[in-house]
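Before we start, here is the structure in question, set down as structure tokens.
Just one protein chain is left out here, and the rest sit where they should.
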Amino acid sequence: MLHIKLFAKAREVVGTPVVEIPWSEGQTVLQLKRALVEKHPGLQPMISRLLVAVNNDYAADDSMIQPGDEVACFPPVSGG
Amino acid sequence: MLHIKLFAKAREVVGTPVVEIPWSEGQTVLQLKRALVEKHPGLQPMISRLLVAVNNDYAADDSMIQPGDEVACFPPVSGG
Amino acid sequence: MIEMTNAPIDYHALTESVRSSQSGAVVLFLGTVREMTEGRRTVALEYEGYPQMAEAKLAELESQARSRWPIDQVGIIHRLGHLELGDISVAIAVSCPHRKQAFEAGQFLIDELKVSVPIWKREIWDDGTTEWVHPS
Partner (left out) sequence: MIEMTNAPIDYHALTESVRSSQSGAVVLFLGTVREMTEGRRTVALEYEGYPQMAEAKLAELESQARSRWPIDQVGIIHRLGHLELGDISVAIAVSCPHRKQAFEAGQFLIDELKVSVPIWKREIWDDGTTEWVHPS
């Protein structure tokens, strides 16, 4: 299982700050996004804007995620 | 008589913060500079850089100075 | 000093922490909660952050700034949680030998913070509605 931290509107529409997704070696960020939306359809309207961070850095759609990675998913940032 | 306030190196080379120069209507900033240097030759090396302010504003060489004006003379500023 | 905090930001202590006799210039930037945005009235803002990644990203920004300007000291504090009108959401202090460097580095840090540091804000409007802010 991969534990994915959610923030801001992504957390709000899912309703919880962490979700679990079954995971195996060799899968990518894009596959994670699709799995998230499948499990939590509320994320569908924002999928094109969703960002994924792996081990505290932004990860591109074709990046691999390993089972032990620290993973987060959130909309574009708006701090400051 | 015109009272001229001196600042910074101009004050230092003359040795006093205010000097008096005989004055009559219709004379200019340039005439003041010449009169100052004649009376205080220590100002000669810096005459080309000397600035004159009349009533709290910079005055060009051809500006007139009236007897009651507030007049100051000093080198280029270096605050901040 | 890089910090995420729920407490009010002590920008005076932050500024003192970057002062140094090796630097002739200090620039401090404060972001504060503004009431009016395009004609709409804000009553409060809520900031949410991913603190661990935010601190990592701010440390990266500090490194990038140090590679571009001769920075002496830098300090960044971002507040999270509920902020009222006028409250300080972010403070960035930077000291450099000369003023132009300090202005440029300070502006770079706040510009980049808004682009890459995982923090989100939600407007609470005076009509009671709330809205996650989209970056412009």
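Note that the chains are named A, B and C in the order they appear, and that numbering of residues resets to 1 at the start of each chain.
In this text, contacts are C-beta pairs under 8 Å (C-beta built on N, C-alpha and C of every residue); 3 or more make two chains touch, one makes a residue touch a chain.
Keep in mind that this is a model prediction, so the values were computed, not measured.
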item	value
Among the chains presented, those that the missing one touches	B, C
Full-complex contact with the absent chain, from C:29, C:47 or C:69	C:29
Missing-partner contacts on chain C, residue numbers	11-12, 15, 19-36, 85-86, 95, 97, 99-100, 102-103, 106-107, 110
Touching residues on chain B - with respect to the absent chain	5, 7-9, 11-12, 53, 56-58, 70, 72, 74-80
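Following the convention adopted for this analysis, only the chains that are shown with their structure count from here on.
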item	value
Pair of chains ranked first by number of touching C-beta pairs	A-C
Distance from chain C to chain B - Cα centre to Cα centre, in angstrom	48
Residues of chain A whose C-beta touches two or more other chains	none
Residues within chain C bordering two or more other chains	none
